[in-house]
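To start, the structure under review is shown below, and the notes come after it.
One protein chain omitted, others in place.
In this document, chain identifiers A, B and C correspond to the written order of the chains, with residue numbering beginning at 1 in each.
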Amino acid sequence: MSEGLVARGIRKVRRMLGKSPASSLLSPKQAAMLRGQLEECASGLGGEVSTRLRAARLAQIYRGLGDEGRTTFLRMIATEFCPDPKAVEAAHAEYQKAIGSESQWTAESALRAALRSRRLRILTQFNALSRGVKFLVDLRADLLRLMKDDPSLRSLDRELEAQLTTWFDVGFLELQRISWRSPALLLEKLIKYEAVHEIRSWNDLKNRLDSDRRCYAFFHPCMPMEPLIFVEVALVTELAGNVQMLLDEKAPLADSKRAKTAIFYSISNTQAGLRGVSFGNFLLKRVVDDLKRNDPNLVTFATLSPLPALRSWAEKTPGIWEQAFTPAMVERVARHAHGFKVANPNDIANVLGDNTWVAHPALAHALEPGLTRLAARYLLQAKSGSKAYDPVARFHLGNGARVERINPLANTSPQGMRQSYGMMVNYLYEPDAIEINVEAFTLQGVVAASTAVRRAGRD
Amino acid sequence: MSEGLVARGIRKVRRMLGKSPASSLLSPKQAAMLRGQLEECASGLGGEVSTRLRAARLAQIYRGLGDEGRTTFLRMIATEFCPDPKAVEAAHAEYQKAIGSESQWTAESALRAALRSRRLRILTQFNALSRGVKFLVDLRADLLRLMKDDPSLRSLDRELEAQLTTWFDVGFLELQRISWRSPALLLEKLIKYEAVHEIRSWNDLKNRLDSDRRCYAFFHPCMPMEPLIFVEVALVTELAGNVQMLLDEKAPLADSKRAKTAIFYSISNTQAGLRGVSFGNFLLKRVVDDLKRNDPNLVTFATLSPLPALRSWAEKTPGIWEQAFTPAMVERVARHAHGFKVANPNDIANVLGDNTWVAHPALAHALEPGLTRLAARYLLQAKSGSKAYDPVARFHLGNGARVERINPLANTSPQGMRQSYGMMVNYLYEPDAIEINVEAFTLQGVVAASTAVRRAGRD
Amino acid sequence: MSEGLVARGIRKVRRMLGKSPASSLLSPKQAAMLRGQLEECASGLGGEVSTRLRAARLAQIYRGLGDEGRTTFLRMIATEFCPDPKAVEAAHAEYQKAIGSESQWTAESALRAALRSRRLRILTQFNALSRGVKFLVDLRADLLRLMKDDPSLRSLDRELEAQLTTWFDVGFLELQRISWRSPALLLEKLIKYEAVHEIRSWNDLKNRLDSDRRCYAFFHPCMPMEPLIFVEVALVTELAGNVQMLLDEKAPLADSKRAKTAIFYSISNTQAGLRGVSFGNFLLKRVVDDLKRNDPNLVTFATLSPLPALRSWAEKTPGIWEQAFTPAMVERVARHAHGFKVANPNDIANVLGDNTWVAHPALAHALEPGLTRLAARYLLQAKSGSKAYDPVARFHLGNGARVERINPLANTSPQGMRQSYGMMVNYLYEPDAIEINVEAFTLQGVVAASTAVRRAGRD
Partner (left out) sequence: MSEGLVARGIRKVRRMLGKSPASSLLSPKQAAMLRGQLEECASGLGGEVSTRLRAARLAQIYRGLGDEGRTTFLRMIATEFCPDPKAVEAAHAEYQKAIGSESQWTAESALRAALRSRRLRILTQFNALSRGVKFLVDLRADLLRLMKDDPSLRSLDRELEAQLTTWFDVGFLELQRISWRSPALLLEKLIKYEAVHEIRSWNDLKNRLDSDRRCYAFFHPCMPMEPLIFVEVALVTELAGNVQMLLDEKAPLADSKRAKTAIFYSISNTQAGLRGVSFGNFLLKRVVDDLKRNDPNLVTFATLSPLPALRSWAEKTPGIWEQAFTPAMVERVARHAHGFKVANPNDIANVLGDNTWVAHPALAHALEPGLTRLAARYLLQAKSGSKAYDPVARFHLGNGARVERINPLANTSPQGMRQSYGMMVNYLYEPDAIEINVEAFTLQGVVAASTAVRRAGRD
């Protein structure tokens, strides 16, 4: 008996749509029905029971749709619940007229109100559901994907992004340590979300949470079992230069009490729908602080990171081989490159081509200095617009790290070869320099680097 | 050493302003200095350490200011970091031109972006502080107070209200039961915030949390020990009509297992800065649900509520006494009103005037039927615009209750006499009718009421 | 420098023993050294740092020993730290003399004190370690195993059992629900401890914790991640008679909201060292209560249990085949038993012998009634001393269940055939009858059973 008018309406739609919930298309009649529902939703009327019921049903309908159906659904919201241009025009005229007078401030608010769309009202109603925030984050992921082919979704995307940015304000994020004592429900998400070095099994996971490992994640209070970003850390005795050794499940357990170095060997963003929502430039600083508090013997904090776009950048950058390989280096490669003719620097690309060089120690050794210089140039000079070319570099430099050391033959997996000729890089987080590095990088674009790397990138 | 450029700047301001942190005024030089800080803040540059440091210092400066200084501070944010009218004009022109074309959606976003002020950027930086949300809520309370005399603050207020509305979305609120097992830090807030029936001591509080009482509050995850609104409940055997008996610390403990009725006898909003931010129309429904789950023997859920504006309304409503008191009632009052001449209904106001009538049972008894009719008319008919005149009625009707019973002589404290001639009212929350009542009230303005009250308000 | 005298002593032993910590034998010199340590330990002197250090080292030494070394270690405690017979004799004489006088009570205490051994003082010192209780429980498991060959350990075992009985008093046990949200550290213990139906993988485990399953365990506050006993429950629509169907990972998820029956399909004791320590006769009653509270639609609570000793009992019980199989039943079996000569009831044993009968539906069908009668007799009549012969029956009858239904072909795994010719049994926990069943069983040995089972076991 507690059911209201709105609730009864919803059930009608459900009967109608519900017959083919898994279908990916909406018939014209269904679309009309849906439009009616969205209209009610945007009006915001009714009690909370109806509101939740309506939101739950719409969410269920949405989940049952394929890409085409979702596009229709989202486009309906995007284009039919937009601000009224006439109202905006009138409010704007008032606003411009009021500039300088006392009523400017009210007019400004009125213009902003006129521009406030009813789209958001629809979207935020999903927040009343128990996992509503997660639903909206996933819906945003759809939007990002679908709007490539449908520009009419862009405005909706920007509004939702602004809403999520407010909700995921960095002041609300909580750092939590994850361990083998964490809920299995949470741990299986790590297995699912790990984006850098796949977690192959629960044993592999347990190994990554052992006493010589640490794992941290950031959470939002409204998405309790959903890590937003997580970092895997190995406690070792010295700067690690090879990731396969770190991931070896059979490697002996290190004594974490003696470790002096913390290596961040995997960092994964988990929510595609939060693209563009900044988590601040402080994440790793907080991890470093917590590590130091709990293991005061740790003195070095560094990553072991991939260079995901190095190879594709090198392959399209003219003259890069001449810069990276000095004549002496070319000559030395030539001496060991059986079966390849190496007359000038550009021939190096051929030698590197099919990755067989890795199997020849002497050749690999001859290639090392030039590859290191290549990577240093890539990190110090390559730009995409005004920003660092490499996305991983962007993240760490923006978080206050410096480029510390380039490691050849650090990841000879197929992926490692394809991305960066097997090279990896250590970014160093020196606690006292983090803030200064952040400011120099964000204000002036200065890339902090060790002397060795600076030299390799310059000479 | 981790201190950046921005941090050093802040310290300068601090030295300058810090000399007189408690002073309520800003000198021109201080204002210039502050302007510089706000400018940096709005630019959003720098690492998080600097950002926090800056926010912390600005917050400290703000707290040290009196009303005049705060007005200056807020007006500076409101007027100097507003959108650029020229940019708005240009974006608006683009937008209007794009209507109907594919670029409408991008243009809409661009206009919205042009209208986005830098004020919010300043305000949200305070959120990085550990109690930043609370700081902003309190700042909003200042704004609401100060903008009465300063219209230029209005736009800032609306932007902050919108931000708080997003943060305090009803989907984020958590209902928690409060008991004598709750932290003392939280319980002392109840003493501080109780707005209806003052809590006089820790003993009084303990009595209100005893086994025959319940207390619920709503919390936001980012303000962990701050109740936003709280409800005090007494478990009794039947509909309570007298609040002083409920508050009597010496009354014997009731057996909660036998209670059939839950009386909500005090509901307090705690955060002045959240005015206009809706907590939904579902709060008491959730409390009712939790009470039922834990005490399945409870069948009646009702308030015992004040009528805060009844007397002031009656005193300014012409002809109300004729409506409320029939000639027979007037005559009966006349018979018992020693020392007053009661010839016609308007003379009743004089009899009621100095509250001495309460001490004369026969007179009080003669007044009862007319007073009850007065209250019924007040609740069913009095409007402020299209809304119920009484703020408490607005809250409960909007939450799905109905007007159940009017209780004369229910609160004969000076406050009770001053507000409502000592009357109180029970609003009834019937679980199965809540949703329907909400819809009828919000969609059509229908005030639900018991037969008895409807009759008293009509005949 | 905070190290005391005792601590220095310990380090000496460590140096001496530590050279071969993994060796399973103690040299005479090592034994002498150990004796000295135990002597200090029994004296109870020294500060807590020393005590803990000493306990930690002794625990490490113990863990490093094999069975022979452990026997030596335990025997040393058992025989060299026993009470002094002379002192016991003297105290006993005083006690007997004092009977009837006022000093009887002091004399009784004195005799008890004389009998108190220093063994316990040694053992309880391990409790100061962070996982000391678990260490002692595991040590008791060793004792139970080793004392079979060494009667001198018995007295130590009884003292430790008494100590554990006090610590694991039923008043201290806590029932907790285990779910996929529980810590992985705890969940992997389920995989390890499951004693009835092996958990094959994390996926199998997740399936057993899905929304149509429940899992409960009992914990002691001092062994936080160690379940003492745990119960796996399936929510189904009717009394389940086949365990393989319950364990099928690919079976569709049931709608727990519609389930009316809870089947306890696996109950595992986890701590061998707590043998003889009673957890009370109330465990399943508590589980039933919690299930009912959370799923009020559940009305039937029953197990699906093995009959672990049925076959071994049948094979050694003379005349049992005549009792179980009537001539008509024998005749029907004979008709379908191709290749076997079945002239009289005792020939049935041959038919059953190699388990091939399961593959012949007609034969299996012919065997069913007799097998059911066999199982009924086993459950109702077979005794070991005055107690039920079947250990699982003992547990459930002592917990207040009744024998509800016998299920042929319920578990045709090799283990199921070996234990009970593939039969299983449902024990029914009827909430209102539990207490009465417990009393009738514990006070008078009455086995509660359904009419069908009683008839099958009697006719």
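Assume a residue touches a chain if its C-beta (ideal position, glycine included) is under 8 Å from a C-beta of that chain, and two chains touch if they have at least 3 such contacts.
Since we're looking at a predicted model, the values are computed, not measured.
In the whole complex the chain that is left out makes contact with B, C.
Of the listed positions C:74, C:111, C:139 or C:392, the one in contact with the omitted chain in the full complex is C:111. Per the touch definition above, the residue from C:95, C:180 or C:313 contacting the chain not shown is C:95.
Only one of C:72, C:127, C:242 or C:323 touches the chain withheld from this view, namely C:127. Looking at chain C, the residues touching the absent chain are 1-7, 45-50, 78-79, 82-83, 85, 88-89, 92, 95-96, 99, 102-106, 108-109, 111-112, 115, 124, 127-129, 132-133, 151-156, 158-159, 163, 166-167, 169-172, 221-222, 280-282, 285, 400, 431-436, 438-439, 442-443.
Against the chain not shown here, chain B presents residues 180-185, 187, 202, 206, 225.
One rule holds in what follows: only the chains that are shown with their structure count from here on.
Computed from the mean C-alpha positions, the centre of chain A lies at a distance of 40 Å from the centre of chain B. Separation between the centroids of chain A and chain C, computed from CA atoms only, is 50 Å.
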